[in-house]
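The complex is shown incomplete by one protein chain, all other protein chains being positioned as in the whole.
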């Protein structure tokens, strides 16, 4: 591969070269090509994410902790939460690229070469930023491959968590996402099925990458210096890992862009008990200490449950029994729009803050 | 912990705060304290390494590929090959610190808070560089812990390969390293034993870190957004991983500094066949194409073996049968000093180049 | 520990014993105590499972592939599907116990001992089935610990998949499981929350075990024979792994026994499209080849969807347009009881078959 890359110079280079230095040079050249492609794919997913955030800016949905409805958020805020792991993925790849950008050629078998090779010049010719500092380290080090596999594992792990969400959101019981034929498959036995296969494959994909990482870690563990034949086992996990990630990123970009929300269903699913924290905030604003307010609202929730009523079905008189501070404005609390507007902090789901977040994100693509 | 850290401000902060945001803030504060300590420990090992390189600058040893003697190198060059993985460890920690340096506080349970908290101000007060951009991502993300455990795994994996070397070098058969009582232990049954326990524990230590990493990766895989109780399982691997690494780095620093070389034994162990590449270089310099020279020397090695002679015991006449280019200067080839001096490239084992390498390293500590 | 176990005999044994043989003997004695406890805990969970299967024998629920409703099953059938992984867990533990049941004592440091110890007699005294065959293998082998950690990993992985189901079933959107206060926790910020913490901890628990397994695997990889200090690193993962599993099994048993189903909600959630396979079976029974029937029903499903009707809302005339074989009996198809009764095979969800399954299970506890 090296020789193809640099033609005649490559052929001359071969004279007296060791496979030890060439193998690692090839791997670095490979990654110097592939990492920019990976970053590009991440950017495209970020673009799809921002588009979704803008397209569905009016949708308010329940957000979850413990897979229980916690608080209302803009769908835009939810989907933008995926933008930042992708951004970290790009940063990790860029950091990694710095470490890859050192040419090992000239290290010989392990001790350096007797030919008066100008390694700095060679490095420039081959597009490297600098040269490795120690010939033995040059042929023995594979930590840049481990780091590659790790960074890709994290990217797929992050995507996998959203894939899990989308699969749950596509169930009949949730019904938030409409699975178009283009992003689902049918069943050999059950013709009614619309299976979120693509999201399932994304969810599964971090397993292969982390398996590749584990493989290479086990191989490297306890190896004496410098080159050992064991190191040959780095090629398959590296190439499989990189190519597979590129493929998964492409699939994810395509299917995420085709997500259609069932707005009506999302609205219907919002459980009024979701607004319990808004009730607490209401009391706190009127001067009730937080812990006390938490206790009061807890008692109200319990009361409603016992009465078989939803939280928004309780009459003002009933609420007043728990605190005289409740007045007719309490009914506003059960409005999702009011709930998200009440949030104040930078980075919160307040629509103004989400707009700022989206603008910031656009600059980073 | 947060409250101890920031006193009265901490207490006020508690009002209406969610455990979700606090837990992750605590973890980031913990790492902002620990990572500089880890970097400091790595620097100390680098200092020990440089000292060894200077103390034993005159020692020439066989260097290995496949655990077979390959070429002669300065011991200084060999031990300096450990400096650069440590340097990469420091760089990876510094890169990681950037990603940790974003305050999540103000994210609330997941949606942001209704209190008009100035997160930028808070971030400054708590010594963070900036704030997280999305409240849901803030409470759901644990990738900085994965990255911590990964970076520490790599550091210990690298140290473990040198530990393996030192264990092999301490065997009676190699005999390169004299195990002083201070860096070895005895046996309950075999009083003659000097066991390299400390190096064995260093060799084993990457297992625990990679186990911690695997644990957290498995825990995170497929988790829906945002916070789930499963995330509580990140604390033990994080704390064990960090504290254990600090301990191993301390042990390694102490024992590596006490390594004593058995110079005489190292010299005796150098196998003359090691100079076969020097013979090739000799012929190449006289105009023989590399592949041809490799063939000639291969034939000579085979001949010597069949005759039961070591390579340096062959007479000039014998050599001349393989190539008329050999002359009396050939005897110089079997001199380790000549061999290392012949290397020309930056980063090679040539003593002048090793000195430059050491100077460069000193500036980085 | 050994000495406590066998008193005076233990003290005498100490004479001239090596730590190498004692450490591994202690680990085997420990597991010979713990494995029966683990099996006992699995049995108790099996008992809870069978009780649930009997208590809710009348409940029919949707069963899922790809988290999409696939076909109707008895809840009893669903929950009994957990019985068999537990049974395999018990079998794996029993198989493992055979391999542990060989006494290593008498192996000395590695070569055997000069004392005329009758190892067979000792083995009998200590409750072992037989003795190890080779003294070097005796002190070097740790594969029984790897196997322990693996078997426990699988058990927790299997439980974790059901924990995932229970978490999903506890969401407001599914609503199948009522989370009693005894098996859920509240939130520091959101008083309405009932979080399925215990099931989340079960879901997470396989991470720790697999992390323990990975740790020991990495430690053992590439270790030369026989004993090395690295082997000391087996104790923490072994003890943590076993004790943690015992704890998780206890938690799981307690919470699974307290599951309450919301029968009405389960019934309501059944999507009529679930009966599409019953429609196919109906046509096949009337002589239509399977592939053709699959095509017809697929077309009907698509038609219903376009018309905005549920499958059971289609009129007979509409159906007849797709196949003249439909008659008034078609309405029976949309009855869950009819659907499960139609299944014929051993091991199916047919109520008679489920009863047989339960009886078989009871004999195995």
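A, B and C are the chain letters, set down in written order, and residue numbers restart from 1 in every chain.
Definition applied: a residue touches a chain if its C-beta (ideal position, glycine included) is under 8 Å from a C-beta of that chain, and two chains touch if they have at least 3 such contacts.
Bear in mind that the values here come from a model prediction, so they are computed numbers and not experimental data.
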### Summary
In the whole complex, of A:138, A:195, A:226 or A:245, the residue touching the missing chain would be A:195
## Note on the structure
Among the options C:59, C:126 or C:220, the absent chain makes contact with C:220
#### Entry: Option touching the unshown chain, where A:86, A:146 or A:219 are the choices
A:219
#### Entry: Of B:217, B:252 or B:282, the one touching the omitted chain in the full complex
B:217
### Message
On subunit C, where is the contact patch with the chain that was removed from view?
### Response
15-16, 20, 63-67, 70-73, 77-78, 80-85, 88, 91-92, 95, 98-99, 106-117, 119-120, 131-141, 143, 146-147, 150, 153-154, 157-158, 160-162, 164-165, 168, 203, 206-207, 210, 214, 217, 220-229, 277, 280-281, 284-285, 289-290, 340, 342-350, 353, 357, 360-361
### Query
In the full complex, which residues of subunit A touch the absent chain?
16-20, 108-109, 187-190, 195-197, 200-201, 203-204, 206-208, 210-219, 228-230, 232-233, 236-237
### Message
Suppose we count only contacts with the excluded chain; which residues of subunit B make the list?
### Response
64-71, 167-168, 170-175, 186-197, 200, 214, 217-218, 221-223, 269, 271, 273-274, 276-277, 280, 294, 297-298, 301, 311
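The working rule: only the chains that are shown with their structure count from here on.
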### Query
Which whole number of Å gives the spacing of the CA centres of subunit B and subunit C?
41
### Query
Taking each chain's centre as the mean position of its Cα atoms, how many Å separate subunit A from subunit B?
29
### Message
If I count partner chains per residue in subunit A, which residues reach a count of at least 2?
### Response
64-67, 70-71, 168, 214, 217, 221-223, 277, 280
